[in-house]
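Every protein chain except one is present and positioned as in the full complex.
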Amino acid sequence: MTDDPIIDPSLLRGLTQSRFTRRDLFRYAGVAGGALGLSAFLAACGTKGVATGSGGAGKPNANMGDAAWWGQQTLHKTLDFDNWPYYMDIGPNNSHPSLDEFTKKTGIKVNYTENIQDNPSYWNQHIFPQLSHGQSQGHDIIVLTNNDYPLGYMLNFGWAIPLDHGSMPNFDKYASKLVTNPSYDPGNTYTMAWQSGYTLIAYNTKYIKDEITTVDVLWDPKYKGKIGMFGNASELGCLGLLAIGKDPATSTPADWTAAAAKLQEQKPLVRSYYDQDYIKALKSEDTWISMAWSGDIFQAGIQGYDTLKTAVPQEGVMFWTDNMLMPYTASNPKDAMTYMDYVYDPKVQAVIEDYNNYVCPVPSSKGIIGTELHDPAVANSPLVFPNAAMVAAAKPYYQWKNTQDLKTWNDTFQPIYLG
Amino acid sequence: MSVATSADAGARDLSVEIPPRRGNRRRWTSYILPTYSWLVIVYLLIPIAFMVLYSFNQSSSRLPQVNYKWEGFTTRWYQQWNGIPGLADAFFLSIKLALATTVVAAILGTLLALALVKYRFRGKAVTEQTLFTNIAAPEIVLGASLLGFFITLNLPLGFTTLLLAHVMFSIAYVTITVRARLSGYDMNVEWAAQDLGATPWVTFWKVTMPLIYPGIMAGALLAFALSIDDFVTSSFVAGNSTTFPLWVYAAIRVGIPPQVFVFGTVIFTVGVVVAAMNLVSQGRRKRRDEAARRKAEEAPEENVIDIESEFNVAVR
Partner (left out) sequence: MVLFIVPMITMVSLSLSTCDPITLACQNTWHFAEFRQVVQQYHTQLLRAIVYAGVATVIDLAIAFPLAYWIAFYGGRKKNFFLLMLLVPFFVSFVIRTTAWQFLLADQGPILQPLKSIGLLPENYHVLATWIAVVAGLAYNYLPFTALPLYVALERIDRHVVEAAGDLYSNRRSVFMRVIFPLAIPGIFAAFLLTFVPAAGDFVNASILGGTNTTVIGQIIRSAFLDNSDYPAASALSAILMAAMLIGIFLYAKVLGSRTIEEYI
């Protein structure tokens, strides 16, 4: 290794030539891809929205839903139904007996999912991105509440399939007045109620011995740190309006500001602004008094939390409805119609109602629940089959006139729980 | 032997134990630090212990919810593991997604790390900055921007978008981990191998890979953990599919079924088993390495001759 060796030229070439390795390939691919994406993207800065007016991506066929169209639909023997959790009767092995009955009777197989947690995030994750591009969102029936904006958007954008009014015999015959021809969907053009409910006050009798007559109890400093409220602009706002003595449905932006001020006063006393998990706080006694949904408290009682009770304050309670509707991308509309009407058969409704204990859309089920299902507690509850007093106490939500209106509402109330 | 020595240093396990000295030091290293470390691990495991324990809890309510009051031991939930519709599917989807992400991210991340360490190329600085910003960006930002991106591209949200999103944030972590491993290692080893006639492919497999293997494994493990537990990004791009964390978060609002704890316990047990297996194989590998090293050390003369003759042949 001492002399200067004569180096073989081929070796020299091999040592100095750059080799094209896998890594080079990747590098170039990455750079190329990046450049491509970038240029394509800069060319089209902006996102497509919903096309209004006629035509355009995201608008259903104009004939969809009229009589001729329905005449052409056939049963496909399969159905995708997306709902809120714990809204369907549960049998052994976590089956749903009423759905199994439906399948036995009609041969339609139901694919039941419970993806809906709250209206806005469902809209923003499962409806708007897909439907605005004409893509299917995967379900034939979905359930939206009338106390938040997604339902309004669905109907205003024309994204729901009009119901086949010729195939709704059960609904026409048995549906309760509370859910027929609602203000948000005149003539039930697009929706049929699944269940309704009350937003009222729940309290733990273990800690609260007084009688509850007014919503002001939620402002009582005695219960500081043990009060639960909803972290939802529409529910919170409506409660605030009730507290200052205004009827939410006819309120004005000036009222909203006043209500927001009152809610701000309450803030130091509130433990937290909850979503659906307010019920856990009540059960674990983190809160002693809370805004609540009627059916949840009922179910809690059955689970053994018998110190939890509901109260109907004199200012009133909010009455909301969860509605079934078909998005325009539904692939099995006729099966969907069949199911939606099937649920209004009093016998069927009785089974479902006995489980979820919200406000029943079929008054005739009352008798069946009382006798055949041996459940007088549910049958006689004014929270499930409202009596005249409950109907009088029930207040409808505020309907936003346009998006600016919605924005004003949100800007007024969101800072309370998001601040 | 200089080449061999530095290779040896790079390959040798750097955990030469510093012999404990008397007094203070001994107390620290033999008692306080280990106890502290075990305590930390126990602290990490507290909620897990709770989960495992309550997966065996009896529940008398008719709703499939975890019972927070202890009511008795039962293995019922393990037998009914498939009882909740959608939960098992979400679980397996998460597993599939995590495995796929790990594989893809490990490969791409390693390649990227190698490229960044060894080559200078146009756009290298940009790539490095992007990598950095990728880590610096909070997940909610990533998720939201990806959602907007996929919508603009008209891509249907589902497994594909989930995979793309997961790979995207995992690559950065893998790259960093592998790079951390790489920057401690001597380039000369590779050049030496190539001088000795190895093709790039062989060099890669027989020289580079074993050296960076622990880094790749660490990165892959991190990618797996990130993917299987990812919530924020997934919640934006999952569309209609549900991953396990998404399912559980949704269920949290109303009440988690005990089967969730069952699945959690299963994942945890698998992880512990893997850790234990690794421990055992470490022991075996160490013994094997030591045996090989002893053999090599016993015949140093041969090695020297080999290199010299190789060089002579090549140089002629």
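Order as written gives the chain letters A and B; numbering starts at 1 within each chain.
Going forward, a contact is a pair of C-beta atoms (placed from the backbone, for glycine too) under 8 Å apart; a residue touches a chain by one contact, two chains touch by 3 or more.
Here the structure is a predicted model, which means the values were calculated and not measured.
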{"item": "Options B:84, B:157, B:176 or B:207, residue touching the unrepresented chain", "value": "B:176"}
{"item": "Identified contact with the non-displayed chain, of B:99, B:202 or B:272", "value": "B:272"}
{"item": "Touch residues of chain A, complete complex, unshown partner", "value": "30, 33-34, 36-38, 41-42, 45-52, 120-121, 123-125, 128, 132, 225, 267, 270-273, 284-286, 402-404, 406-407, 410, 414-415, 417-419"}
{"item": "Missing-partner contacts on chain B, residue numbers", "value": "14-18, 21, 24-25, 29, 33-34, 36-37, 40-41, 44-48, 50-51, 68, 127-142, 144-149, 152, 164-165, 167-168, 176-177, 179-181, 184, 218, 221-222, 224-225, 228-229, 231-232, 236, 244-245, 248-249, 252, 256, 260-261, 264, 267-268, 270-272, 274-276, 278-279, 282-283, 286"}
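Note that in this section only the chains that are shown with their structure count from here on.
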{"item": "Inter-chain centre distance, chain A versus chain B - centres from mean C-alpha coordinates, in Å", "value": "38"}
{"item": "In the complex with chain A, residue positions of chain B that touch it", "value": "60-64, 68, 80, 83-86, 108, 111-112, 114-115, 118-119, 121-123, 127, 147-148, 150-152, 154, 156-157, 194-195, 200, 235-236, 238-240, 242, 250-255, 308, 311, 314-316"}
{"item": "Chain A residues within the chain B interface of the complex", "value": "1, 5-8, 11, 15, 19, 21-23, 26-27, 30-31, 34, 44, 47-48, 85-86, 90, 93-94, 112-115, 117, 125-126, 129-130, 132-133, 135, 137-138, 275-277, 279-280, 284, 299, 302-304"}
